[in-house]
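Some notes on the structure that comes next.
All protein chains but one are shown in place.
Which chain is which? They are A and B, in the order written, and residues in each are numbered from 1.
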Amino acid sequence: MSRYLLRRILLIFPLLLGVTIINYAIYALAPGDPVSAMIDPYELSHMTDEDLQAAREALGLNKPIPVRYLIWLSKAIQGNLGYSIWFNTPVFEVMLRALGNSMPVMILALIVSTVAGITLGIVSALKPYSLIDSVLTTFAFAGVAVPGFFFALLLIYAVAIRMDILPTGGVTTPGAPPSLGDRLAHILLPGLALAYETTGSLLRYTRASLLEVLHQDYMTTARAKGLVNHMVVLRHGLRNALLPVITILGLRLPSLFGGAVLIETVFNYPGIGLTMVQATEMRDYPLLMGGVLITAILVLLSNLMADMAYTVADPRIRYEES
Amino acid sequence: MKRLASRTISRRQFLKGGALAAAGGLLAACAPAASPAPADAPAAESEPATASDRMGGTLVFGYPQKTSYQDLLAVEHNAGNRRYYLIGLTHNCLVNISTDYTQWIPELAESWEFDGNRAIFNLRQGVKWHDGEPFTSADVLFTFGRLIGHPNVRQWNGVRHFKGIVVGMTEFSEGEADEVIGLSAPDDHTFVFEMTNPYRAAFLEKLLNFAIMPKHLLGQIPEEQWGIDEQGQQGLKNTEYAKKQGIGTGPFRVTNYIPDQIVEYEPFDDYFGGKPQLDKLVFVPYTDQLAMAAAVEKGECHIAIRTPQSEYERFQTMDHVDIVLNHGPSAFAWYHNIRYVLADVRVRQGLSLALNRDQIAKDFFFGTVEGAKASLEYGDYGISPDAAQWFEYNPQRARQLLEEGGWDFDYTFRLGMSSLSPTYEPLYAILREMWDAVGVKTEFHIMAAEYTNILNNPPHDFDTLFSGYGWGLTPGGFIHNFTDPRWGPADEKGVAMIDELILLDDEAALREGALGLQEYASELQRHCVIAQVPGIHVVNKRVQNGDVVPVYGPRTHWIDWVNVHMSA
Partner (left out) sequence: MAGLIFLLIVVSCALAAPWVTRYPPTKIQSGQTRAAPSREHILGGDVAGRDIWSRVVYGGRVSLSVGLVAVSISIAIALILGSLSGYYGGAVDMIIMRITDIMMVFPSLILIMTVVAVLGPSIYNVMAVIGFIGWTSSARLVRGQILSVREWDFVMAARCLGVQDQRIMFRHILPHVLGPLLVAATFGVASAILTEAGLSFLGLGVLPPTPSWGNMLNGAQSIFILERMWWIWLPPGLAILLTVLAINFVGDGLRDALDPHMSLD
């Protein structure tokens, strides 16, 4: 088991390298002269060819792309992802601040969706094809089918405006003294909006996984031994059924990041999603690239953690990877 | 000054024009974002609060912005420049202008006089920077003589306001001289500009763009570090001053600044106009229009400027807010590139006459603005009928002019923009429909990442570009519409008219000149102006003594920052 984990950890490095290559390739794909993207258009119109050449030189743009990639990579390894053109701040700093805002929302979304998804999934699986199962299944499907941003808009309208119980957006109430309660009130709606889709898919996975396990031979045996149905489910079924769910959970992070892009925009919540949207809006390529890289690294780490959790949870695992 | 009654709308149609630099406005691209400018008010003019009002409170001020102001270094502020909203709180200019553009208001200069080509400013005494240091003429000299025109500081375009206007500015900015010889500070409280011509109001107007910066702080940063470093960053912006302090002479000082999220201010005790009454002032940028509208509705945000026109009718039904309609001197326009298909003036005239601007104002802008009536609206002089005729809706004549001008009806006219904003798409759709009705086929030309390249570099391959458009506070501010190289060769006649006009002093002659310029620019149709940019500002009724007239335009004396406060 530990050898398997060691291999997984070592594998991270080539993966990371691949991630940076793809990341840089997108950057290189960008049409237009990066110099003109960085300099005020008015000023640019007054610059001579020599000025432009000098600016390109200064930014290292005269070198071939692979060389530029290596330069960028060597800096990136040292944690220097360059400067955000728009924020005038190191990309890393901008991203750190944004992540600091996003994390509470994502964690809330993860907790809510895990608890709700698995619980409802179990309820659904225990009484398959009953009324409650149909209701829950519809709920789950709707979660997967409603565009997240649209759900968020409806939440703002219904909860924040009509019912007037939670703030409409932002990280804190502007001007109010900082308090934990205020922060929590602000992450609640975005967290719920973000959780909805994940809840739906987790519910379906749990249900399917549990139903499958319930029909396995050893379950039948357990039942034949005279164990009460619920006990069977809890003792034998759940543990095995939840194994694949762990993997699913570990794989949620990318879609959480994706969801955050839309949800944070709607809630005017300055997390990583909104920052990325602004970066695309302003064509702030260093920020864009830094953001993609950092989210990719986080996903990589979370996958690793899911793997570790999986091996811990299931001692049977003796992976022979391809 | 009286507060606006509830649910009534003040429609200030002064439109004296604004010195919106076309260049700045263009940066903001497709959703033409020029921006209103906060400015502080010397207390001398404001009435004290009534006794029943509770002083103090926290005022939350929201404005729409896709991205943040980048820093607190508020050297210059053009339309489209994010710092625009904030600078008047922390910094002062030498002079300011009243909201209706009729009166110059002393700020850091107590008074001024013109003597031939010389402009002499007597500076206010006893003014302090937020850190307690005294303000003197050395700060003014530093601002105009080092900062603005410094050859290392290539990213700012403010210097163009003074090139050829202040003696020696061109040479200094091009690195040919060590200092600007046309500037001098005879004593601690006097400052003199040597101008190339006897400019008057046109010169004062230029000063509106520049906040005076502290020499004792910025002067400590070596000038060779001001420019762009190897990271592509401007050295001056990469300083404690730009990122944290933002120390100025204005009524408020920065206590907390998180880019893109919030700027918090506290009142400055030693403000020369008196200590502001608010306990705290908070500026919040909203990336999403709906989020801002919702925050206003809930009272989370007390003054919101430039709210979306689509929410206008809803705000009207709310009891807790007042609406201020105030558009300022800017409009939406197509910037025609006259190098290619629009070379013939009749074609451009035809394109203009094909548009039903009143319909657009009603359908797209929810009736919150008026369709443009001239290429230049200047002062109280009104609109010349000769200018207005090019803004009438006349599809028959439009078609006729297009034919006479040799328009190729098989050509697909490319409507340029940096990206297609979903918010403005209906407006484009309406415009396209109207052009289609006279036989002009159109398509979108989304420039995306190549925007600046196409715009600035030959062959300038675009037909027309949608952007914000400045009407010009004075004819001097309008000159860019004739000279900007991006739209084709400069128009010599227009430039000559302006050159003559900006030296005029006589009211009658000025009026005649302004209307003449208006007629000329409208007939020329280098820019197809569509409608005023809506300025729909919403103010919570808890805001007291606000005298709020937010302006979508250049910096003015628009909120009485000293006396504004919140009621319980």
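In this text, a residue touches a chain if its C-beta (ideal position, glycine included) is under 8 Å from a C-beta of that chain, and two chains touch if they have at least 3 such contacts.
Here the structure is a predicted model, which means the values were calculated and not measured.
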Sole contact to the chain not displayed, among A:5, A:99 or A:146: A:146
Sole residue of B:214, B:259, B:308 or B:535 that reaches the chain not shown, by the stated touch rule: B:308
Listed residues A:30, A:123 or A:243, member touching the removed chain: A:30
Options A:104, A:244 or A:258, residue touching the unrepresented chain: A:258
Residues belonging to chain A that touch the chain removed from view: 11, 14-15, 18-19, 22, 26-27, 29-31, 128-129, 141-142, 144-150, 153-154, 157, 161, 208, 211-212, 215, 253-259, 261-262, 265, 276-277, 280, 283, 288, 291-292, 295-296, 299-300, 303, 322
Hidden partner chain, residues of chain B it touches: 288-290, 293-294, 297, 308, 310-314, 363-364, 419-423, 425-427, 429-430, 432-433, 444, 446, 448-449
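Methods note: only the chains that are shown with their structure count from here on.
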Whole-Å gap between the CA centroids of chain A and chain B: 40
Complex contacts: residues of chain A adjacent to chain B: 30-33, 36-45, 55, 58-59, 82-83, 85-89, 94, 97, 153, 156, 160-161, 164, 167-171, 173-176, 265-268, 270, 274-275, 277-278, 281-283
Partner chain A, residues of chain B touching it in the complex: 21, 23-24, 26-27, 58-60, 66-68, 70-71, 154-157, 160, 228, 230-234, 237-238, 242-243, 258-262, 264, 280, 282, 284, 286-288, 290-292, 294-295, 297-298, 300-301, 419, 448-453, 455-457, 485-486
